[in-house]
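Complex shown without one protein chain; remaining protein chains in place.
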Amino acid sequence: MRPALLRQVVLFLAVAVVFQLLAVAGGQVFLLTQLTMSLYYTLVVLGLSLLMGYAGQISLGQAGFFAVGGYTAAALCTWDLAARRSSEWVAAAERTGLLTARTDAFGALVLTVHPWPSLALAVLLSMALAVVVGIPVLKLKGNYLAMATLGVGTIVYSIPLGTARLGAADGISGVPPFPLLPGISVDGSPRSRIANYYVACVVLAVAMLLLLNLVHSRVGRALRAIHGAEDAATAMGIDTARFKVRTFVLGAALAALAGVLLTHFNGAIGPSEASVMKSVKYVAIVAVGGMGSLWGTLAASLVLNFLSLRGYFGTLDDAVFGAILIAVMLFAPEGILRIDLRRTLGLAARGPRAPAEPR
Amino acid sequence: MPLLRVSSLSKSFGGVHAVRGVSFDVEKGMIKALIGPNGAGKTTLFNLVSGFVLPDAGEVRFDGRPIRGVPPHQVADLGLSRTFQNIKLFAGMTALENVMVGRHVRSRSGFLASMLHLPSTWREEAEVRERSVELMDFLGIAALADSEATSLAYGQQRAVELARALASEPRMVLLDEPAAGLNMRETAELARLIGRIRDRGVTVLLVEHDMSLVMDISDEVVVLSYGEKIAEADPGTVQKDPQVIRIYLGEEEC
Partner (left out) sequence: MNLAFFIQYLVAGITYGTIYAVVGMGFNIIYNTTGIINFAQGEFVMLGGMVAVSLHHHLPLPAAIAGAVLVTMAVGALIELIFIHWLSRPTVLRMIIVTIGISILIREAALLTWGHDVRVLPYFTGNEISAISLGGARISPQAIWAVAVCAAMVLLTTAFFQWTMLGRQMRACASNRVGAAVCGLPIRNLVTLSFALSAGMGALAGCVVCPITYTQYGMGTGLAIKGFTVAILGGLGNSLGAVAAGLVLGVVESFSVSALPAAYKDTVSIAILLGILFVRPSGLFGGRAATRV
């Protein structure tokens, strides 16, 4: 592990601990709930940051991957197969632990898919979608890429909306807790609030570490090269199509993971998670945080998501993000937080900064 | 067997014959130059050879292996590297990082290995960095390592681009107007560098307008005009070729 990067992540965790202690001390433990949600949303944003800030490709469909992850988990974990026990498949699945018998919110005995295989399937499905969509879509540039990703995102949005099985406009609720470790499960109950906060922190910290490593590596350089001068990158032997798709898939995986965990945390998911507006918000946050600065994006994401979830923006929530987008693009296209954060923290490994915008 | 063999290569863009039935060889260890007036098709030829443009007809063989239709990143992998006429350095990256990208084909760490920062990655990173520094040293630009690449002076950027093209240890390098924008002193320095590159075992094919450079360092010269090869010989002979003189000086009767 690179010491400088590890230090950064440890510092992040330390700050997280401080926050938690302050919240408890100040009697504002409930803040941790929104913070936990913000932490998960940040996973989504980081994946997008890699794609936009480093590889220089825009995606207006990131929310779609979050939704694929979340809906898959929700659907599988609430799909009662108890009546089908007589089928061989179901019986075998139950024996091998793929299915779990539990009581649902109403006290009935149900047989549903165990959260762990459901998580695996959700993430894999999201990644598969990213491959299928990414290969043709990422051959496009600029406006075309934006519109294509917008289009895909809209299709993904319309699927749960138009499907009764997936809850249509009401979404899916009654999603059971996720048994992460003995004694720790991801759910929204007040007593596991603090534990869940730390679960989110650790998941995010691990993701940050992996992404920081990636960005400081040969792959990170290749992505920045693609962003900086795509033709030259190709001439240097970089298979740009493959790198773009892989980055897209990685982003989809992170978004799906966030989708699964957040759905278990909230106990529910609705079609709005796949909406275009959500995707746009993610783009806005990446723009604020500085395209190409992972820590900047993380900070921007935590702050903006938290404020939004706490309702600070009220009914003007969408308008605020729209205004942010415009303001950042007009006045600070390199991102507001980018420079400040590094200098203030003073321990930025003398590291890569992606170029601000594609040519 | 020549390292590069171009046979009857042709390409038209919407009715304009950019390259028309051009054939020539480049032997290993040679420095060969492509010259000709503007619009003669030199850069198109480079793009055809390096895989950026698909030929309409003809063949390209690199070390005996046909590379027509092979995408540029694979061409690089085969050992053929290039620079660009309008210096395409990677913005937002330091000179050293630019050169390190050049070594992409000689390294292998993928997404997973990089994310997990496996020991194989450490070693590879160290090697890539070391080689890149060494290369910049060889070209005399080691001091520029940590400067942002696009903020450097023009001549320095050219040197960085050169280093980047060499970082993959190519067998052959295509230099697209390496002397453009350089003053006399810098051009002389460039000539020296190209010689040293050849001494390191890299074959060079360059497109150039600067005649003194071309005549100075090339072993052989190919002259193009309106997409066709007019002459191919050593510099001395080419200089005296009446056809060549005519295309450069025009057809006016005195």
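Order of writing sets the labels: A and B. Residues in every chain begin at 1.
Here, contacts are C-beta pairs under 8 Å (C-beta built on N, C-alpha and C of every residue); 3 or more make two chains touch, one makes a residue touch a chain.
Keep in mind it's a predicted model, so treat the numbers as computed, not measured.
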Touching partners, among the displayed chains, of the absent chain: A
Selected from A:148, A:172 or A:186 as touching the chain missing from the view: A:148
Residue, one of A:15, A:83, A:128 or A:316, that touches the chain absent here: A:316
Sites on subunit A contacted by the missing partner chain, in the whole complex: 56, 58, 60, 136-137, 139-144, 146-148, 150-152, 154-155, 158, 161-162, 276-277, 280, 283-284, 287, 315-316, 318-319, 321-326, 328-330, 333, 357-359
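Throughout what follows, only the chains that are shown with their structure count from here on.
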Geometric centre distance via CA averages, subunit B-subunit A, whole Å: 43
List of subunit A residues in touch with subunit B within their complex: 1-2, 210-211, 213-214, 217-222, 224-225, 227-229, 231-240, 246, 250, 292, 352-356, 359
Touching residues (chain side subunit B, partner subunit A) in the complex: 50, 52, 71-74, 76-77, 81-82, 84, 88-93, 97, 100-102, 104-105, 107, 109-111, 114-117, 121, 124-125, 128, 164, 168
